[in-house]
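The full complex has more chains than appear here; those shown keep their coordinates.
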Amino acid sequence: MKKIRIGSVGLGRLGLQHAKNIASKISGAELTALCDVDEKKLKETAEALRVSHTFTRFEDMARCSDLDAIVIVSSSAFHPEHIEIALDNGKHVFSEKPLGINIEGCKRAEKAVERHPDKVCMIGFMRRFDPSYLYVKEKIDNGEIGRPILVRCYSQDPEKCIDGAIAFAPDSGGQFLDMAVHDIDLARWFTKSEPVSAWAIGGCYAHPEFAQYRDGDNVGCLLKFQNDTMCFLFAGRTAPHGYNVETEIIGTKGILRVASVPQKNLVEILDNGGVRRECSQNFLERFENAYVRELEEFVSCIVEHKKPSVTVYDGTRTLEIAEGCRNSFQSGELYRF
Amino acid sequence: MKKIRIGSVGLGRLGLQHAKNIASKISGAELTALCDVDEKKLKETAEALRVSHTFTRFEDMARCSDLDAIVIVSSSAFHPEHIEIALDNGKHVFSEKPLGINIEGCKRAEKAVERHPDKVCMIGFMRRFDPSYLYVKEKIDNGEIGRPILVRCYSQDPEKCIDGAIAFAPDSGGQFLDMAVHDIDLARWFTKSEPVSAWAIGGCYAHPEFAQYRDGDNVGCLLKFQNDTMCFLFAGRTAPHGYNVETEIIGTKGILRVASVPQKNLVEILDNGGVRRECSQNFLERFENAYVRELEEFVSCIVEHKKPSVTVYDGTRTLEIAEGCRNSFQSGELYRF
């Protein structure tokens, strides 16, 4: 079977992981090209992963006829443009979240997708491919927990990564756009409903640096959905114990919790700290499998001419909701969608 | 040492438990009198607990000169009046929560307390006497978790008790006054701060009967405190697994969770349901020790002429906050305290 030839743009932390996964873990694909502005990193990575084509300009990679698809892990601001260029050059597209940093960009991406109905364009909400989240989704859809009452979502980065978070703060769009988007996507996916109003609060509890960007180091938001489901989002940057992504869905007949202990493995340690579990320390560790599975899904959509389960419209809608949360946080008022 | 002679009014479920505790578990006290309008139950209980004095009218018990103190477990609406009568008759008072069902009643109770500065008047927020909550309070006060960011409070009654909850609904004052008051008290206790604004939502997800009282079977509220601490309250009546009272305090340096699994004991069961813990099924089971300890504290305050740690003002303030949450729930608008 002919392998799908993929080019990947962006060699940051996640970009590198995607490149490695394509090169060694996605059996239906091969990593054919890499693109990054950092020539040194580009060369080293290409050598390590035995990639034949390298580009420093995205347009050049997009035009390369040896590629079937492009994986976009560039800076968020470039996502819409890269999606458009790739599609217009006949490539299938997988783009990391967020779809863009403003609605205008998202709409541009939507239009490009609509111009190329035969091309796959999938957005990387990887949590949907995590085995535990998939398990929960299935149970909800089977009616095992009855009607959803509350979706509680925590996304917490460890305090030890705070320097990176502060450095990235000017460009992050704030906690709701940067972190809570995954939770917003999950809440929509689990409830099949959309929010109608939101109230967000929070602040700078440990790191005043975020205030200048009208952001907080820890923020919370309560949302009311059309079907009356409540959703409580909490996003923080000061978790003392690790990378804590925890989700709870309270239904009328059952309650499901994912990763209420963000354990890194199956080891329990009994020492002078008591009985304890060590925790995952970052998203790559926690979602190692999910990052592989979403690309397997992407490749499978191309091969089998299927529509991806996460579309450009999910990207747009999620951004709109995150912007509403941010608006409420900054104004102190209720936001109505 | 002379024992404190206590009369207790109200022989409902909790009233009976208080009576038994005074009779057999509070070594510094003796149960001297009982009062209830139900003469049959009164007689039976008095016999079983070997109580010498019985009354069907509260005023008569309040005037009884063989008593030092009165424990009030009557219907909530009567609390302020009973507090006033007891104090005016020279008795120390322990009153179950809530202090009253409206602010007017609370203020009446406050005035009575102020008229009798030499008398102990303690309000029954028993969670403050639970060993786990005490442990958490100490850690917070010691600065072990840094600055509080979020207090998350769940109070869920089991679905199997829903009939009683529906029958009680007309008089309950709604979920915020009836259930969330304990959580409001905890949040004030832990943070030493007061809420400035709140937004409450929720609805009738399984039991439309609550709607006629402008209440829900599950409700949630996000509050902003003066010191910027966020507080998320969730109160529900449809828990599938048991009586779930769970509290989490996220701080900048540590996170504490109380009863994230509401286990009834230390037994773990491995069977075809997987690996599981059975849960506490009601407040008497969960807070068995706390109900004893709060009365020990009450007796100790009388003997040692101490001020109780939970005062009538806590009762008033908690009610004001619960009313604000209810107001937001009913109006759909932000409530500012």
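Think of it as A and B in the order they're written, each chain with its own count starting at 1.
Note that contacts are C-beta pairs under 8 Å (C-beta built on N, C-alpha and C of every residue); 3 or more make two chains touch, one makes a residue touch a chain.
Values in this document were obtained by computation on a predicted structure and should not be read as measured data.
Trainee: Total subunits of the complete complex, with 2 given?
Mentor: This complex, considered in full, is made up of 4 identical copies.
Here is the rule we go by: only the chains that are shown with their structure count from here on.
Trainee: Just curious, how far off is subunit B from subunit A if you go by their C-alpha centres, in Å?
Mentor: Taking the average C-alpha coordinate of subunit A and of subunit B, the gap between them is 43 Å.
Trainee: Can you list the residues on subunit A that touch subunit B in the complex?
Mentor: So the residues of subunit A in touch with subunit B come to 146-147, 149-150, 159, 197, 199, 201-203, 205-206, 218, 220-222, 224, 228, 230, 232, 234, 236, 238-241, 250, 252-255, 260, 333-334.
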